[in-house]
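Below are the structure tokens for one structure; questions will follow.
Missing here: one protein chain of the complex. Every other protein chain is in place.
Presenting chain A:
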Amino acid sequence: MAAPPWRSSTGGVSYTAVAARRTLGGPKPGSHAPNGTSTSSPAPAGSSQGRTTFPDKLKQYVARTFEDCTDAEKPQVEAELKRIITDAFNEKVVWTVDWDKMPLPQQFIANRENEARSSGEARLSKGDTSPTRRSFGAFSLGDKKRKSPEQSEAKKLEKRIRSDNSYSSPSDELSQSDKEKRARRFGLNNPTPPSPQPSYEPVDTSKPLVGRCMNLEKRYLRLTSEADPNTVRPLHILKQTLELLKRKWRTEQNYAYICDQFKSLRQDLTVQHIKNEFTVSVYEIHARIALEKGDLGEYNQCQSQLANLYAEGIKGHKYEFKGYRILYLIHTCNRADMNDLLASLTPAEKADDHVKHALDVRSAMSVNNYHRLFKLYLNAPSMGAYLMDAFVNRERLAALSAICKAYRPDIDTRFVAEELGFEGDHDCITWLIENGGEEFIKQTTDEKGAPTGIRFLTSKAAATVEAAKGKAFHKVDIKGQV
């Protein structure tokens, strides 16, 4: 069977690119393209031949593959070969690829193993000095909008690479060295060749996938298709990842980076159907970190997953998170769910410190007992206070409303500070000013003009405070709400 005329004329000249490929998979994007004779898709050639016929060169390639293949490696080689050919068909390049120059499947397997091993080791040993970390360093919490040049370039490249990746856009103007440089850089953020190619094997959804990616770190990318095992990390790697992330969080406190990494960690767990105590601890740690940073949306996602995992009987800090759940429901004023939750509480749960604290908070709030509420706020166990932060402002305004109505004509700000759980008078006064109470704060003096205290003019402030309270209660809206 003859190759199309336009193919045969150019021969294999441009196929040196194949050697540059770092791992596996079908022919590299653009590698066959620079022949320049045609910018149109090579697809017609393939389809005109029909899908069931094979080029002679491919037949030879297959023969070469099995020439000196031991029985032991046969299954693996067969799978790899099948993958290569299927891919070539899928991408309609089976007639255009120079099979003579195509590395044998054995080589792909070896390459992959080598790379996986070396990159895994490198990640482990380099630790904090890895360039990945530096590129992530560009995300910082207060710096969300501004992108460092490095990062935006990486983004651009990523996009570019993805769009370049389809076989039908063969014009790739990057020089070979550029390509290599790019691949190297990109490889740092992404363990596999920059090809979100469709998975090669027919996907059996009943069998959980097992990842083959050996990098500890991975950027989070929302999946839009079946997960590719090459970009998914298996459980033992994920365990190392968690340790790394814990260490990094302690030393660096870079939330944007940590959150991103945890999301990809969670994603890898999900696509591999891993549900065990490790999964629980991942969600718990992420939930705690999210709480610490006041990221309730992320926290809530973890919380709802945790609820499912606990329900399946997997061990973890069930009671602690039950307590958080109650506090969260208080925050969102979700009475229906609160009722369901109360109905489900067991005596053992009610006796737990976290749950008990949260229930006390709830009952204090049900009768507007702000005195008790803010004491509980100051004595919350574990991460409870972080959750209470979410609604403490609103409740302070509610309490101040009552104080304004009940005390006449004014009140010592120190009393307000104590009742509303402020750490000092100064914090309290700052808060009063922030909520429009500035004009109602008055310095008092004795006869000689020495300051005696700072009063808050409750009677006059009542209307202003009431309005601020109304506003604060109006907006309880969280992304990812359940």
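What we mean here is this: a residue touches a chain if its C-beta (ideal position, glycine included) is under 8 Å from a C-beta of that chain, and two chains touch if they have at least 3 such contacts; residues count from 1.
In the analysis below, contacts and distances are computed from a predicted model.
Per its UniProt entry, the chain excluded from the display bears the name "PCI domain-containing protein", taken from "Cytochrome c oxidase subunit 5A, mitochondrial", "Intraflagellar transport protein 25 homolog", "Vacuolar protein sorting-associated protein" or "PCI domain-containing protein". Set against the missing chain, the residues A:Q60, A:Q76, A:S363 or A:T452 yield one that touches it, A:S363. Note that of A:K275, A:H371 or A:K460, the residue touching the chain absent from this view is A:H371.
Residue positions on chain A in contact with the hidden chain: 335-336, 338-340, 342-343, 363, 366-372, 399, 401-403, 405-408, 411-412, 415, 418-419, in rising order.
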